[in-house]
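The full complex has more chains than appear here; those shown keep their coordinates.
Read from first to last, the chains carry the letters A, B and C; within each, the first residue is number 1.
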């Protein structure tokens, strides 16, 4: 169950409203690397958590914190839209600020939300529940979470670089710090679970003897023109999970050309696709019911 | 540039076609953890790769291999649909196999594709370009790739567990092995890039001095009822990236309740929302043009 | 800012797990009439609220409660999936319960989430941020909220009717009661704002003198064959908002057939579309660069 106090986790001040920046901030709300995604991702991981209780509890803690981050950003969007208007009249062309607004702003910030945040990304594409990853496997989920916090921190640094507004820079410096923590937090779980050698290959509960042992540590090169430059730590030496040795091999087909045969008449392909099939002569086909 | 030979990377045999399994296999084609996603993800990462050339080359190699995996799975879907028909007539009710087909199969495998694979997941939801992650930051992308191969291997093991068909089990055991390699491969890049301490916090090119130092290694607990159980490696000791020390802190607001004030008349909120604003008396509002 | 205690707002007990019911419950999580939608809708309305403070506060209260409802339902999905397995082997055909599971269950509950809830609806379609309505106009938002709680209560009653499981019926009876309250709650705001006569036409801050007075209280009938039966309270008498009188009129065009003329050569239409245009003779077109 959840509670609130109506206050912000960090101060949100906007010295000079900027509708273009409001549009860019939307990426951090409704984008695939945004706060709605991490909030819902940690929540769904918690609500479906099976196994040691502390991981469920921790996911719930941080999912709840992320809700406060959406709140920060939604407030920042609204404040950056203060004063934005839907004015496309003649004089607008002469006003660089208005031009800037209409040129680079999200028109739905005026038309649909009345100068408030929306559940969309910086292109105006709605947030999707498909972004929410919760596999039921704790290690896979932790990698998904490190990924989310890495892309999230990259996004926040790019936003931080895009603005001179002190209030916005402060808020982003706070969020960047939280992303640093959260990267470390999910890495800490991976360490607790046994580290790279203990966790991989994920899922570690599948008996590795069942996978095809001829192809589990081979770098397969599809390069056909001279020698490949794609060599490195992954093409020789012990594998990172410690359970095999890397090799480098040229790709070659182990199967042959597939032949799906003639189409079944119920699928109503063209007759020409079925002709070669003696049991489906044209008169037969024409009698189908 | 790309080439092909029309042969399969591995044998695809289906002893007993099963339209339900065809539906399930679609998750591995068009799902967020499927092969279209990893194929396109590695391709887009390669095409946008800046920095050391070998990573670009390696991404292209594996992206090209993944295209062959989509081919394997699409062939497997088509073979599992051999003999499936769109028959809902009376006699169907008496045939448990047909019942099973119509009950659990994807109707579009009959109606839309004529018993072939589609670019959708096991719910019939189309593949989305939003699944393709390429941030321009190599370490973040590698975590995204480990995540993809982890979720992909989990999916493949669950599919492997779902079938008794020897051909399908063999194909999946091959794909599971490739996922093992690819997990190791992306982890190898992370190791080359400096390992956890070298890479984190991602992006490591943002000057960490600019992030808010009061909040970058604190586990923030939003739990309000008694003591939280969410304690572990992440709540004390040196941080995983070696650049700080974990602390455990109770969440508390640093900002105050936001007040967005009165709505701008151009947004056409209700008059009652604007009333308190002396500069927007009702007669003024009614004269707006 | 938000807090949690890890406990459920109401007991969630499942006497007999049922994967089909798990699939149906997803509608109440990720569907357009589900709890993710109302949670985010009330939150975004609160975060963008301008005008009297109490409405912002109230929206935040109920948005926070709705997060607890997602939690209830996600827990119910996980419990209904206990014991579900991904077994499609021969013996399955003999087991009607397994048949039922594979026939009607969401395959991603096994393949993608490992027997946990997902951010999707009962068809497996992901939740969309487009469902979240927050217009910046309080009265419009309240109607959106009454709509959401009405569709939500209808959904909950249909789910309640679908099950005999006592625990599930109890949980749904609780959610149905909350929907009753929330319908009343948003209606109470509409009453406070002035009721139907005070609020309509929404937005009431647009000067009604600017709308076309010849068409604002006319029921326009497009029916062409004999007399329309579409008569009722809306076709005569005082309008509901008290600002006009209903009339019933036959539809007739006030404009003429539009003529967009010839296409601009830059659009590269077919030459035949441009021919009639003397200024764009073919040789001219062929010289375009």
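By definition in this document, a contact is a pair of C-beta atoms (placed from the backbone, for glycine too) under 8 Å apart; a residue touches a chain by one contact, two chains touch by 3 or more.
Predicted model only: the values in this text are computed from it and were never measured.
S.K.: Every chain here is the same sequence and 3 are shown, so how many copies does the full assembly contain in this file?
M.R.: Altogether, the complex is made of 6 copies.
Heads up, the rule we're going with is that only the chains that are shown with their structure count from here on.
S.K.: So which chain is the furthest away from subunit B, centre to centre on CA atoms?
M.R.: When every chain centre is compared against subunit B, the largest gap points to C.
S.K.: Copies subunit A and subunit C touch; is their interface built from the same residue numbers (over half shared) or different ones?
M.R.: Same: most residue numbers at the subunit A-subunit C interface appear in both copies.
S.K.: In angstrom, rounded to a whole number, how far apart do the mean CA points of subunit A and subunit C lie?
M.R.: 25
S.K.: Roughly how far is subunit A from subunit B, going centre to centre by Cα mean, in whole Å?
M.R.: Chain centroid spacing, subunit A to subunit B, equals 6 Å.
S.K.: Taking each residue of subunit A in turn, which ones touch at least two of the other chains?
M.R.: 3, 5-9, 57, 60-61, 64-65, 68, 75, 78, 114-115, 128, 130, 135-137 - these are the residues of subunit A that touch more than one other chain.
S.K.: In the complex of these two chains, what residues of subunit A are touching subunit B?
M.R.: 3, 5-12, 32-33, 53-54, 57-58, 60-62, 64-65, 68, 72, 75, 78-79, 82-87, 110, 114-115, 125, 128, 130-131, 133, 135-137, 139-140, 143-144, 146-147, 150-151, 153-154, 157, 160, 170, 173-174, 176-181, 183-185, 187-189, 191-192, 196, 200-203, 206, 208, 210-224, 228-234, 239-241, 244, 246, 251, 253-258, 260-261, 263-264, 266-269
S.K.: With touch defined as at the start, can you tell me which subunit B residues reach subunit C in the complex?
M.R.: Where subunit B meets subunit C, its residues are 18, 20-21, 23-24, 27, 31-33, 96-97, 99-100, 103-104, 121-125, 151, 154-155, 158-159, 161-164, 222-225, 251, 253, 258-263, 265, 267-274, 276, 285-289.
S.K.: Which part of subunit C faces subunit B closely enough to touch in the complex?
M.R.: 1-7, 47-53, 85-90, 93, 99, 102-104, 106-108, 110-112, 114, 120, 123-126, 136-139, 193-194, 199, 202-207, 210
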